[in-house]
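What you see is the complex with one protein chain gone and the rest in place.
Up next, chain A:
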Amino acid sequence: MTGISPPAIELRGISKAFGPVQANKDISIQVRPGTIHGIIGENGAGKSTLMSILYGFYKADKGDIFINGRKTEIHDSQAAIAAGIGMVFQHFKLVENFTVLENVVLGAEDGRLLRPSLAKARRILADLAREYELNVDPDARIDQIGVGMQQRVEILKALYRRADILILDEPTGVLTPAEADHLFRILDNLRAEGKTIILITHKLREIMETTDTVSVMRRGEMTATVKTSETSPDELAELMVGRKVLLQIDKAPAHPGRTVLEVRGLHVRDHQGVERVKGIDLTVRAGEILGIAGVAGNGQSELLEVLGGMRSGAGTVLLNGTALALDGRGADGQARRAAGIAHVPEDRQREGLIMEFHAWENVAFGYHHDPAYQRGLLMDNAALIRDTEAKMKKFDVRPPAPALAARNFSGGNQQKIVVAREIERNPDLLLVGQPTRGVDIGAIEFIHKQIVALRDQGAAILLVSVELDEILSLSDRIAVMFDGRIMGERLPDQTDEQELGLLMAGVSGEAA
């Protein structure tokens, strides 16, 4: 086979450094035409850099790119498009207030006037929709269609530009399981038509289910390229991290005690007055983890924010039997912390940390009134730094340097700083949002263990995550949110991804 047709993509000895950081080190791969090739690796392993080089965003310091056997210089996106490469970015590159048609045509117009280009694109989109199950209303505005549809527009953009090689960067991060299945059917169709696909992901299951071959990257190097049929998730995880990793969290059965958090009829409106949480009831007991599953944007964030005192709501919330203020005075993060609630917010860079501040200053936030940190009228910085250093050692933050700015830590270590700050307060209730978003596998394992350890000490934990794997492995009970409501509660050992996926898509348990 390889002797007959040259590889669709061949990289030879690609290296790229950003200052002292070697993002890609002497990387070589070959991808045969008509296959799906997975690239897996932790955050910061250099996957995105490599793909950016292939799409002309960065220029490699060394190495050559061959497309269909021909050496090709790709110095900008225009050259990548000309070489038949299309890219679907993790964060879509769409103009929100344009129609689907306008987005597809943008940059690939046929002449100076718009109308003939749009008419032609309309015909071609209809053909592509028939061929690949890529149905999108060409006149719909991007901000009025869902993310699954938006992703299809990105794929259509690439196909409209006659891409033969399609690169997808973490494509399922924002999709429901059903949407992800639809995406993989589309990719199958594309492969059947002879297109070559590169799938970048950190989800082992997707690699195992969809790819023909897979390359593993670690710290800028390509550590292995194997046939998917000849490997296993455990082997891939070990190749990614460089050591054995526990994919399934080890945890004893929960022993739920008294009710810590009780939420009754909670309603939340966003700043535009749209109701995001539409009357939910839930309880979390001491010593248990309640996982809230759902596709991003179904009210989970707002729920966490109200409980954490970052947003106003209406309804009843009882903590240890005492009502919490949901609006006005006493409804702020400070009051919540005083009441015994700790909060690991969803977006560590915007809500969990101040990126330009030192690690020790970040560890003080929310607890800066603690008498242990005071000396007369002033803050006792020395005590704070000592305290931070101890926490960093305990939580394996690397490097354990309290004077380093938060910005200089990797995503996983930033998250460990936030988790350390909140968990070390021994809260009655821990609110955790997306604890492992953008965090590498090694750190995920560590953070999960810490959350379970806190549960075993008798804390109540409310976990919000869009990662179904995380919900299934951590939770003692699972509630699924859709459109601001709880669609149902399940026990993790009595449900599966299919059932949860249906609930996440708004199909109620009874109907399914």
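By our rule, a residue touches a chain if its C-beta (ideal position, glycine included) is under 8 Å from a C-beta of that chain, and two chains touch if they have at least 3 such contacts; residues count from 1.
Keep in mind that, in the parts below, contacts and distances are computed from a predicted model.
Trainee: One chain isn't displayed here; going by UniProt, is it "Succinate dehydrogenase/fumarate reductase iron-sulfur subunit", "ABC transporter permease", "MoxR-like ATPase" or "Cytochrome-c peroxidase"?
Mentor: Record says "ABC transporter permease".
Trainee: Of the listed residues A:D76, A:E193 or A:D347, which contacts the missing chain in the full complex?
Mentor: A:D76
Trainee: For the chain left out of this view, which of A:A8, A:V105 or A:L134 touches it?
Mentor: Reading the full complex, the residue touching the unseen chain is A:V105.
Trainee: From the listed residues A:K93, A:R185 or A:R350, report the one that touches the chain absent from this view.
Mentor: A:K93
Trainee: I'm checking contacts with the chain that's been left out. Which of A:F57, A:F184, A:F357 or A:Y373 qualifies?
Mentor: Missing-chain contact among the listed residues: A:F57.
Trainee: Can you list where chain A touches the absent chain?
Mentor: 48-49, 52, 55, 57, 76-78, 80-81, 87, 89, 93-98, 102-103, 105-109, 111-115, 117, 157
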